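Up next, chain A:
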Amino acid sequence: MISGSRSFRLPPPPALLSVPALIGLEQFLNRALAGAMNSGELEFLIARRLRICITNLSFSFDIGFDGRRLLLERSTGAADLCIRGGSYEYLQLASRREDADTLFFQRRLQTEGDTELGLEVKNFLDGQDLSDQPMQHLLETVLGSLAGAIEFCRRPRNTAST
Partner candidate 1 sequence: MSATPATKLSLGPVLYYWPRQTLLDFYADLADTPVDIIYLGETVCAKRRSLKPADWLALGRELQAAGKEVVLSSLALIEAGSEIGILRRLCENGEFAVEANDMAAVQMLEQHATGFVAGASLNIYNHHTLQLLAAGGMFRWVMPVELSQQAFQDICAEKPARVQSEVFAFGRLPLAWSARCFTARARQLPKDNCRQCCLEDPAGLMLSTRDGQDFLVLNGIQTQSARTFNLLNREPGAAIDILRISAQRTHMQTIIRHFDAWRRGSMDACTVAAELTGTMPGGTCDGYWRGQAGMLE
Partner candidate 2 sequence: MKLDLVCPAGNLPSLKAAVDGGANAVYIGFRDDTNARHFAGLNFNRERARQGIEYAHARGCQVFLALNTYPQPATWPRWQGAVDQGAELGVDALIGADIGVLDYASRQWPHLRLHLSVQASATSAEAIRFYYEHFGIRRAVLPRVLSMTQIRRVIQDSPVAIEVFGYGSLCVMVEGRCLLSSYVTGQSPNSFGACSPAVFVRWKQTPGALESRLNGVLIDRYGDGENAGYPTLCKGRFKVRGEIGYAIEEPVSLNTLELLPELAAMGVAAVKIEGRQRSPAYVRRVTRIWRAALDALARDPHGFKAREEWMDVLKSLSEGAQTTYGAYHRPWL
């Protein structure tokens, strides 16, 4: 996982995805979304529990917001909304290479629970203007390259069309 000071590495195997990684992600998100939090745009998340399930890694974590900070932790209890997708799908979303609705139409992304909350999360994330935040822009570029590399590796060798 990426944080401000660590160097980038490939995602570790599931057994090592742990509290330190979540802490890193939590710190990063709180920095990246500080402006939005200050202007009250994350109020919709107060007292709600959002679960992110990364299906191919059999890993999920929960996100909450206490009005001041985003809080990430291992999944426990019930969540208001659960988003399910593969790590590749999340990479595509994070790097803005793909649109959430498209992944939903193709059933590569699924939601369970409070649909309105899902819409609000989606619209909130889509609305974040990264163009004037160089760190986030760099992240988008790096993730985009990673997603592109994965896509290239996945492309079938035999390209004859049916």
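Candidate entries met the following condition: all candidates are chains of the complex that A comes from, given by their letters.
In the analysis below, a residue touches a chain if its C-beta (ideal position, glycine included) is under 8 Å from a C-beta of that chain, and two chains touch if they have at least 3 such contacts; residues count from 1.
From a predicted model like this one, the values you see are computed outputs, not experimental measurements.
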Inset, instruction - Given that all of 1 or 2 sit in the same complex as chain A, name the one that actually touches it. - result: 2
Legend entry - List of chain A residues in touch with candidate 2 within their complex: 41, 44, 96-102, 104-107, 110-113, 115-116, 118-124, 126-131
